[in-house]
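Got a structure for you, questions after.
Only one protein chain is missing from this complex, and each of the others stays in its spot.
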Amino acid sequence: MAFSIDSRFSFAADQPTDVLLQFEAAAIPEQVLSEVATDLSEADHVGRVAAQDGIGERIWIRAEGTFEVVHRARVELRRLITPLESLPQLDPHLLPGEAVEYLLDSRYCPADRFQSFVGEEFGSLRGGAAALAMRDWIAHHFTYTPGSSGPNTTALDSFVERHGVCRDYAHVLVTFARAAGIPARYVSCYAPRVTPQDFHAVAELFLADPSVPGGGAWHLLDATGMADPHEIVKIGVGRDAADVSFLTSFGPTRFLAKTVSVIAL
Amino acid sequence: MAFSIDSRFSFAADQPTDVLLQFEAAAIPEQVLSEVATDLSEADHVGRVAAQDGIGERIWIRAEGTFEVVHRARVELRRLITPLESLPQLDPHLLPGEAVEYLLDSRYCPADRFQSFVGEEFGSLRGGAAALAMRDWIAHHFTYTPGSSGPNTTALDSFVERHGVCRDYAHVLVTFARAAGIPARYVSCYAPRVTPQDFHAVAELFLADPSVPGGGAWHLLDATGMADPHEIVKIGVGRDAADVSFLTSFGPTRFLAKTVSVIAL
Amino acid sequence: MAFSIDSRFSFAADQPTDVLLQFEAAAIPEQVLSEVATDLSEADHVGRVAAQDGIGERIWIRAEGTFEVVHRARVELRRLITPLESLPQLDPHLLPGEAVEYLLDSRYCPADRFQSFVGEEFGSLRGGAAALAMRDWIAHHFTYTPGSSGPNTTALDSFVERHGVCRDYAHVLVTFARAAGIPARYVSCYAPRVTPQDFHAVAELFLADPSVPGGGAWHLLDATGMADPHEIVKIGVGRDAADVSFLTSFGPTRFLAKTVSVIAL
Partner (left out) sequence: MAFSIDSRFSFAADQPTDVLLQFEAAAIPEQVLSEVATDLSEADHVGRVAAQDGIGERIWIRAEGTFEVVHRARVELRRLITPLESLPQLDPHLLPGEAVEYLLDSRYCPADRFQSFVGEEFGSLRGGAAALAMRDWIAHHFTYTPGSSGPNTTALDSFVERHGVCRDYAHVLVTFARAAGIPARYVSCYAPRVTPQDFHAVAELFLADPSVPGGGAWHLLDATGMADPHEIVKIGVGRDAADVSFLTSFGPTRFLAKTVSVIAL
């Protein structure tokens, strides 16, 4: 499937401020990009570095005054999608080293605190079956409520309050998975059926790779149900939202506007 | 300088439980190891993987019943130590990609929430001078109080309560540094003057490398004042304590005992 | 001084929901009310009870659909105002029993956690002088920032982030005072110079009563500096905002609109 993406946002800084941006469709084998354009306002300096796990890029700018970002791309997805139902979970001692950090606690995903709950609620299941049961549990118990969460909202808050937005849904799913011994990362992405249309966030779980005996692979799973793996255009991945915010400011900035358009072609 | 390390701990699991261990002096260029021995109780399986940033190793075991760990090593430190006072801070757009994650929020270090405080308190300083001022601020305002913190204590809690142990001191220093735009990681280590003797924790800051024009390097800094860089034997590094706990259990375990001995030879 | 108050707000409930309201200028000796009118939409039931410490009233309604509240009053203040500078603090063992609860931790004011900070920062002062120093400290270190806090924001959050609105300023001042052994309560009020005009919140501290040897009295203090004691029309008091919200809903409601007008006559 192919998608046309057009996203724009702007913000203002009263004095020169370092800002980290990550908003572009990632150029990775499973995502073929064409007609890509990224336009940024004039900045004192601009730097680009590879983002986490080599997925996408981070852009540093030093902004002052009003700063505008426009990104357009055509993305064709060539992702191999595996049904999760019967995917085994890898024993931890067989995990590759780089997956281990995705089992550990992060800013918004204090997974260790959920071991009792996860053991009780999902302990009879393993691997993909457990992951799907977690997703269903969230879908059943949560209400998608724009405005109900903020920048400090953790999976613990969302779990108690039972509402949130895509970011919160992803944090809870990531947290549950880690508590069950499944490495899980947070994926910032574009997807066409997000309502209201905006940047989106889903989870990605490290389970068996059916094509490689003994091997593992990352598998996408959206706790909100708004995006299937074949519709998810990855921007970047990280431990949680702290790692892949589209805008991280090292100093005061005022957010001005944002529009995101994702059209299935 | 050389150190003789002898550390031992034990724990018990009522049922087979996956446990992640990281307690060995890391074999890295700046630490020459000899007479190394690690003894573990019999386990269902054992796996070793490279730990974060390639510093040290993580050990997976699947434990049941009482499990004992003994580690002994002789370590000679060949660390180049640079006075921090005049070390410049790197502009963010010049940071290597792998340093960027150490600017972002983690489980125990919600750095974004400290930008106002850090700007007001340390905003007139940059680089190594800022880092030293942060260390001094902590030393002046905090009381080292064993037992005053727990597994959920964040830098925010410690900042308000003004007490803690090495882990908390390191978290606060890491948090302040990140809020000032200095990449900072948490270092689990051995050091000889830690009182009471135990595993230790310090911060490591990414500042200019005086030997490489335009380059950066990691520099150790102990907010507790109990360890100078030439006495720090690294075990591992991470975003914060969640990444380099000597024992992370994926299921219930009971901690039994621990003794740590670090002797300067 | 006299004030003309006109406040209105509306909200909606999809199903019958119990709602607790407290928005009226309190009829207490220091506030002489005239031309008072409170209009409420039709409700399944309405109940009125005395509010905390006998200051003002709480109104219970059972609302469904859109619900509107209008309150108008003319209030003449006859408050005795004492300069705080030299007011002594009462020794705890001399406090009346009903003041003691205002020394203890509440939802948004975890005062015990601030004892170290308060002792270090304000420990050389007592009574009114300490209270004024606390107010000045907040004024100096905080930025009044509408939208920067939410319903879960505690004094601990505000203390770290250094911004907030009147509610947060009052919580921090109440917290500091309690940590210093000064009973402090939270006052919901109307005041004319609040910008943007809205319900307001200040602290009230229990210090010596200069007119009664050995006795104590409550003294108003606004950490935001927007209201002097002779301009504060009390609505109600409580441990913190949880006790005197103008609207507390026991079930989901949607807030629709609010306007507050307070004019000095």
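Here the chain labels run A, B and C in written order, and each chain numbers its own residues starting at 1.
Methods note: contacts are C-beta pairs under 8 Å (C-beta built on N, C-alpha and C of every residue); 3 or more make two chains touch, one makes a residue touch a chain.
Worth saying up front: this structure is predicted, and the values here are computed from it rather than measured.
Looking at the whole complex, which visible chains does the left-out chain touch?
Visible chains that the missing one touches: A, B, C.
Tell me which of C:A25, C:A51, C:L87 or C:A170 is the one touching the absent chain.
Reading the full complex, the residue touching the unseen chain is C:A51.
Would you indicate which residue among C:P29, C:G97 or C:P196 is in contact with the undisplayed chain?
C:G97
So which of A:R162, A:H230 or A:R254 would be touching the chain we can't see?
Among A:R162, A:H230 or A:R254, only A:R162 touches the chain that is not shown.
So which bits of chain B touch the chain we can't see?
Spelled out for chain B, the touching residues are 150, 152, 157.
Just checking the interface: what residues of chain C touch the absent partner chain?
18, 20, 45-47, 49-52, 58, 60-62, 91-97, 100-101, 103-107, 110, 112-113, 115, 119, 151-152, 181, 238-239, 242-243, 248, 250-252
Mind listing the chain A residues that contact the chain we can't see here?
Residues 113-114, 116-117, 120, 141, 143, 156-157, 159-163 of chain A touch the chain absent from view.
We adopt the following convention: only the chains that are shown with their structure count from here on.
Regarding the chain A and chain B pair, does the interface count as same (over half of residue numbers shared) or different (under half shared)?
Looking at both copies, the contact residues mostly coincide.
For chain B, which other chain has the most distant CA centre?
Measuring from the centre of chain B, the most distant chain centre belongs to C.
When the C-alpha atoms of chain A and chain C are each averaged to a single point, how far apart are the two points in Å?
41
When the centre of a chain is set as the mean of its C-alpha atoms, what distance in Å lies between chain B and chain C?
Centres of chain B and chain C (C-alpha means) sit 44 Å apart.
From the C-alpha centre of chain A to that of chain B, how far is it in Å?
Averaging C-alpha atoms per chain gives centres 28 Å apart.
At least two other chains touched by the same residue of chain B: list those residues.
113
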